[in-house]
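Note that one protein chain is taken out, while the other chains of the complex remain in position.
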Amino acid sequence: MRIMVKTDGDLIVEATPDIGYVHRGVEKIAESRNIIKNIPMVCRPNIADDSHLNWSYIAPIEELQGVEVPERGLYIRTILCEMNRIASHLYGMAIMGGVFSGHTTMYMFGFGDRELLLDLHEMLTGARMTFSFSVPGGVRRDLPKGFKEKLLDTLDYLEFHLPAIDRIFLSNPIFVERARNVGVLRKEDAIRLGVVGPVLRGSGVRCDVRKDAPYGAYDKLDFEIPTFKEGDSLSRWLVRFEEIKQSMAILRQAIRDIPKGPIARKVPIVIPRGEAISRIESARGEINHYIVGDGSDKPYRVKMNTGSFKNLLALPFLLKGVHIGDLPIIYGSLDYWPIEADR
Amino acid sequence: MNAVSTAGAFWEGVKHMFKNRLTIKHPYQKHEIPDGYRGRHLLYMDRCIGCGICAWICPEKTITMVPVTNQKMYPQNPKNRFPQYWYIRCCFCHFCTDFCPTGALDYTKDYDLAEYEKELIIWSPERLSRVPEGRQGYRTEFHGWAGVNHVPLTRED
Partner (left out) sequence: MTAALLDVEEKVATAVREQLGGAVEEVKVERKGRISIVVRKETARDVAAWLHEMGFDHTVAVAGIDRLAEKRIEVIYFVSSFSRDDFKHIVLSLKVNLDRDNPSLQTLTPIWESANFFEREAYEMFGVNFEGHPNLQKLLLQDNWDGPPPLRKDFKIPEMA
């Protein structure tokens, strides 16, 4: 996307985002394919965070069909979603702490640790990034042999390596002074603009769909929601850092408590008449899919709304009156993914 | 922020120069691929009945059903239709493998599919049925959700 900026010396007077360069018309194409053929296409807008988009598309279809996913299927979906959240947060931290700050150390840290998680994805689903793993009725494959040991080994390594990020970046004025008190979003403005995800939790509002309206296996797992009240770019970065630790705790509990049983139910490929909306918490915010069915195997209308599109309204608001050197840090702290916003 | 913590940050970075690296020196070292990896497809021609479900379910219209020359060897396929893949379009979702009712398609670990000529990207059914370098299929390990009863493999090449 482009940001068109009007400046007065070194200060920004007005900033306008210009989006739409990767608009592919997912909502229009989805009306001409049946519900199984839509799955790889609907997952592609966010390739780093694919399992959340997949679940958000499948959930209204299961609600309209009235099918109940077995327990083991919900646990496997939760495990995959939490692994995906850690990988996506490492990507988001690497972008702001590394590329937009002007060095490559954080970038290499984030991407190097992410490789271990991509190996785990490959072992479970067969693909590294875009899995298309959930289908109406359950999931496609069961946990393979040796998965539990490899997952616990990876979590032990991450626990050993994450304090290194703490020591190198958070006690170092070269990074901290660039991000502290830059792009402050107060609590009232955050609620009024309707931002979601780590941007909202970095401004002091404790809201997370996994706790407010639980889905999947989240009501049986024990975790916390990190919130910071300063509202600057450093606190948005710290929210992602703390969420990685909470996700690791969720994974340890889920892999210990997973029940035995079937992983999927057989359902016909048809959507009954009606409409339904879903709410899933992805790494960048809340995503919704609103599906209207008319009794055939193709949906009548699919409406998709993602976290990056909702956070876009904060960008022109935050950029008023700041120095132009602060623009990369503010843009990186919002963690904007252009394809997810344009669909 | 004082000089001690800044120096500590630099020392932490210097320590990493002497640790092990995560990089793999491709192509001298190869990355280990687990079972069930989604590579190109493997076709068992003595199980395919020519129903065309794989062509119907494919999201990208990759598969077309074509006849083969030695049709007498495959009496279970009376209409003489076998799948042909145009790999430029394939997104490797493997819905065709999961939906096949007789288990005629399988996963392999082959991912080097680039060619110099455009015509070679279209894989005929005979070319799809060549097993890559002594590797078996993996379908008996996975219990698919499409409700198919998996037939155990009887061939080992």
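When the chains are written out, they are named A and B in that same order, and each has its own residue count from 1.
One rule holds in what follows: a residue touches a chain if its C-beta (ideal position, glycine included) is under 8 Å from a C-beta of that chain, and two chains touch if they have at least 3 such contacts.
Remember, it's a predicted structure, so these values are computed and weren't measured experimentally.
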| item | value |
| --- | --- |
| Visible chains in contact with the missing one | A |
| Residue touching the undisplayed chain, where the options are A:Val184, A:Ala249, A:Val292 or A:Ile324 | A:Val292 |
| Chain not shown: contacting residue from A:Ile29, A:Leu118, A:Ile225 or A:Ile324 | A:Ile29 |
| Hidden-chain contact residue, picked from the options A:Ile3, A:Val99, A:Leu118 or A:Cys207 | A:Cys207 |
| Touch list for subunit A against the chain that is not drawn | 19-20, 23, 25, 27-29, 31-33, 191-194, 200, 205, 207, 212-213, 277, 279, 286, 288, 290, 292, 300-301, 303, 305, 309-310, 312-313, 342 |
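Keep in mind that, in the parts below, only the chains that are shown with their structure count from here on.
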| item | value |
| --- | --- |
| List of subunit B residues in touch with subunit A within their complex | 1, 5-6, 8-9, 12-13, 16, 22, 33-38, 57-59, 91-95, 98, 107, 141-147 |
| Residues of subunit A defined as touching subunit B within the complex | 33, 36-41, 105, 112, 115, 122-123, 126-127, 130, 132, 135, 137-142, 144, 164, 167-169, 171-174, 176-177, 263-264, 266 |
